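For reference, the structure is listed below as structure tokens.
All protein chains of the complex are present and in place, except for one that has been dropped.
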Amino acid sequence: MTYKSSVPMFWRLQGSKYRLVGTRCTKCNSVFFPPRSLCPKCRRKGTVEEMTFSGKGEIISYTIIRTAPEGFEKYVPYAVAIIKLDEGTNISGQIVGNNIEGMAIGMRVRPVFRRMFEDGDRGLIQYGIKWEIDKGDSTS
Amino acid sequence: MKRVAVVGVGQTKFGEHWNSSLRDLSTEAGALALKDAGVEGSSIQALYIGNMSAGKFVSQEHLSSLAADQSGLLPIPATRCEAACASSALAFREAYMSILSGQYDIVVAAGAEKMTDIRGETASAALMGAADQEWESAIGLTFVGLYALLTRAHMQSFGTTREQLALVSVNNHKNGALNEKAQFPFEVSVEQVLKSPMIADPLRLLDCSPITDGASAVVLASEEAARKFEKPVWIAGSGQASDALALHDRQSLTEMLATKAAAKIAYGQAGLSPGEIDVAEVHDCFSINEILAIEDLGFCEKGKGGSFVEKGNIARDREMPINATGGLKSIGHPVGATGVRQIADLVRQLRGECGKLQINGAKTGLALNIGGSGATAVVHILKAE
Partner (left out) sequence: MDIGIVGYGAYVPRLRISVEEIAKVWGTNAENFRKGLIVDEKSVPESDEDTVTIGVEAGRNALLRAAINPKKIGALYIGSESHPYVVKPSGTVVAEALGLGTSLMLADFEFACKAGTAAMQCCYGLIKAGEIDYGMAIGADTAQGKPGDALEYTAAAGGAAFVLGKDPLAILEGTCSFTTDTSDFWRRERQDYPMHGARFTGKPAYFRHVLTATKNLMEKLSLNIDDIDYFVFHMPNGKFPTAAAKTLGIPMEKIAPGLVVKRMGNCYSGSSPVGLCATLDIAKPGQRILMTSYGSGAGSDSFSFMVTDRIIERRDMAPKTEYYLKNKKNIDYGTYVKLRGKLRM
């Protein structure tokens, strides 16, 4: 549980956790979220730079967790999906909000900001991005 | 290339061992393997032990020396190997390569895990150490959850059904019912699997291997040394490969690329094709993983694993017996001990010592041990001669 109770481990990732700062390789244009510091394709011949992802994408697989690991009990049942981001890379994320039971592969999602984890009553509250089903109706 | 043989095998009963500690279990399995080989401890030159997470399960690191000490093998070199649930296949492979290198003639490869000294949810969180801490564990994923994601993708791409998945558990429990070392030696029906509690949709309780205590050990010998033993079983191929740790970083959610790569190496070394394997021990930590293994080891075409199982092909008396002694599902899955337990069971099959579970005339066997959600795959092929 080190990651979840370590302040520096979380702090280091805040940009990525809070607003999807990833990286891209300037040589081959591969994009990375979660960020990578070395492009696996170009290795030392490539250079990576920061790139912020929109968070919009679609579900390519999903599940609903009904038996949670330590620290996630109060969120049960919660949905987790692998999301293909529009920029062209995949990320795992929780899906919240409406239509969880009607979730399906191919559905569009958009990012929302939520609490991810609380380190007990005294420790840090970790925030981050979760996703909700995007029916394209929010600004109509 | 020089040959290496397995000359002795040992396994504790798998289950909840309230009266035995990690050191007790390791020692018991080692003693059983040495007894089976008929070799004295003084002949053992090195020990490789697989263990995933003794640090989290029983707050004990540095297990290698502890095991050597408790087994009375001091001062031989002892090395711990870790690749999550594939830890002891790694230990076996390291032991194999240490003999191939010419350093040693007789080496022990073992695996041990003591998982029930902590609460189930704590163990579940500890197991997630094998996944991506920052991006998978951090969002509340569990191992059932990870395999559920793989299951859903497989169902979507190939039409694999819930019943087909259930039949994996049915097959393995049917075999395990006759295995006296198994944690859950009883049969289950498709209906029981489909009515068991949902853990992570679409996977249910009876799709999942349990939390288990146990240890396993084998004795390996160089070709020269092996001649002195009664029933050597030969290592014909050993392949290991890696894939991205996190599922979201994989190129495919419907195949285990590490399994394919490791299998290709092992088949090549053995000079065998999938159709020439008589019995296979595959990593059925969750039902979907056996279907993926069947496809990625080449026992059937990609996407046809579900119907391969449905046709009954994996039963003991059919063309491709899989997990003939019960698999992780029925025998139990003390994560760091499973890889060597698979080898031990294959050796007993190839020696013809499996009694009611014997696959008649088995001459070649394959073991697939997987770490995490597929980031490590280790394939071994054994031959009777």
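For clarity, chains are labelled A and B in written order, and residue numbers in each chain start from 1.
We adopt the following convention: a contact is a pair of C-beta atoms (placed from the backbone, for glycine too) under 8 Å apart; a residue touches a chain by one contact, two chains touch by 3 or more.
Remember, it's a predicted structure, so these values are computed and weren't measured experimentally.
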Study note, to complete from the structure: Within the entire complex, the undisplayed chain is in contact with A
Review point. In terms of residues, what is the contact footprint of the unshown chain on subunit A?
Key: 14-15, 18-19, 52, 74-75, 96-98, 112-116, 125, 127, 130, 137-139
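In the analysis below, only the chains that are shown with their structure count from here on.
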Study note, to complete from the structure: Separation of the C-alpha centres, subunit A versus subunit B, in whole Å, is 32
Practice item. Could you pull out which subunit A residues touch subunit B in their complex? Key: 1-4, 9, 13, 34, 60-73, 75, 78, 80-83, 89-94, 105, 116-117, 126, 128, 130
Check your understanding: Mind pulling up the subunit B residues that touch subunit A in the complex?
Key -> 121-122, 124-125, 128, 132-142, 144-145, 148-153, 156, 197-203, 246-249, 253
